[in-house]
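The structure that follows is given in the form of structure tokens.
Heads up, one of the protein chains got dropped from this complex, but the rest are sitting where they should.
Right after this comes chain A.
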Amino acid sequence: MSGHTTLPEHERELLHKAVRLQWVSLFVMALVVTSVGLVAGQSQAMRTAFAEDALALLPPIVFLVGVWRTGKSRDPDHPYGHHRAIGAGHLVAAVTLLVLGASLVWNGASGLVKGEHPPIGVFSFAGVTVWAGWLMIVVMAIVMVPPMILGRLKMKLARPLHDKVLSADADMNKADWTTGAATIAGVTGIGFGLWWADSVAAILVSLSILWDGWKNIREAVRDLLDARASEIDSAEPHPLVDKLRDEADRTDWVDRATVRVRDMGHVFHSEVMVVPRRGVDPTVDQVEELRRRCQELDWKTDDTVVVVMHHLPKELVPPDQSSTSGTNT
């Protein structure tokens, strides 16, 4: 089997890298969550920060579960394979982002409306007494570094792997470190007697987190509804969609062709519909040959079927082609 559910060598290596990265991510973020939990103490605000940090553990978990699931090969019970696990994971990660953003906006706004003045006292250790705000700033500056690095590494892998969970998780890491930066700005502001600084800073960064969450949810739902396959962070057709149609159009016995391509997560499921030239009845070998060329276009188009028909389904023909197909029928 040319591998309907397994990836080619290079991509498999990238995926291994991503899996390793996510285990590191889980470990580091668990460490971060624990340390924030330890300095949180009784403070309600810090407890919220703790809960928000804990949310960041969810995307790596759904990624690892998804990868485990996609590793299974297709069978009669799962004729399309298990790649949709990536799509489901993308939705989970996207909702997590939105929840995080909403929680930040809510806490920031209610703090402002109620006029809450956050109390921060002193911290004493081994005979040295400093304002606890300094400690928070230092802890935040340190815990910001891992998500900054991890997020960038994940984004680099997400595109070649066409893994939207990974890209949503990179957005999550970005949300993490920007919230950390907001906390630093907020606590510094509080130190200067600006009680509203923390809330305002939180609301400012939460807007970009909300946007990322919304964008990812829209994209995840699009993919789950089998919308035309697109690149990460884009609604434009994936370049492979056109390439598949061109491949069919270039075939000498093909008169007209259209394709529908859906994103299963990592890989696509593509149907190439072709109308043969008048008077030509393509042989099974000819059809198989076209299918093989389509499969070989890219590792994502491995699961491609070719359907030969008299008329292309009208709704599936893009408007720019409908005129030519209209004259020939």
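Criterion: a contact is a pair of C-beta atoms (placed from the backbone, for glycine too) under 8 Å apart; a residue touches a chain by one contact, two chains touch by 3 or more; residues count from 1.
Methods note: contacts and distances are computed from a predicted model.
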item	value
Protein name as given in UniProt for the chain not displayed, "Phenylalanine--tRNA ligase beta subunit", "PLD nuclease N-terminal domain-containing protein", "Carbon-phosphorus lyase" or "Amino acid ABC transporter substrate-binding protein"	"Amino acid ABC transporter substrate-binding protein"
Option from A:26, A:39, A:148 or A:297 whose C-beta touches the chain left out	A:148
Residue among A:128, A:225 or A:284 touching the omitted chain	A:128
Selected from A:81, A:118 or A:213 as touching the chain missing from the view	A:118
For chain A, the residues touching the chain missing from this view	42, 44, 116-122, 124, 128-131, 133-134, 137-138, 141-142, 144-145, 148-149, 190-195
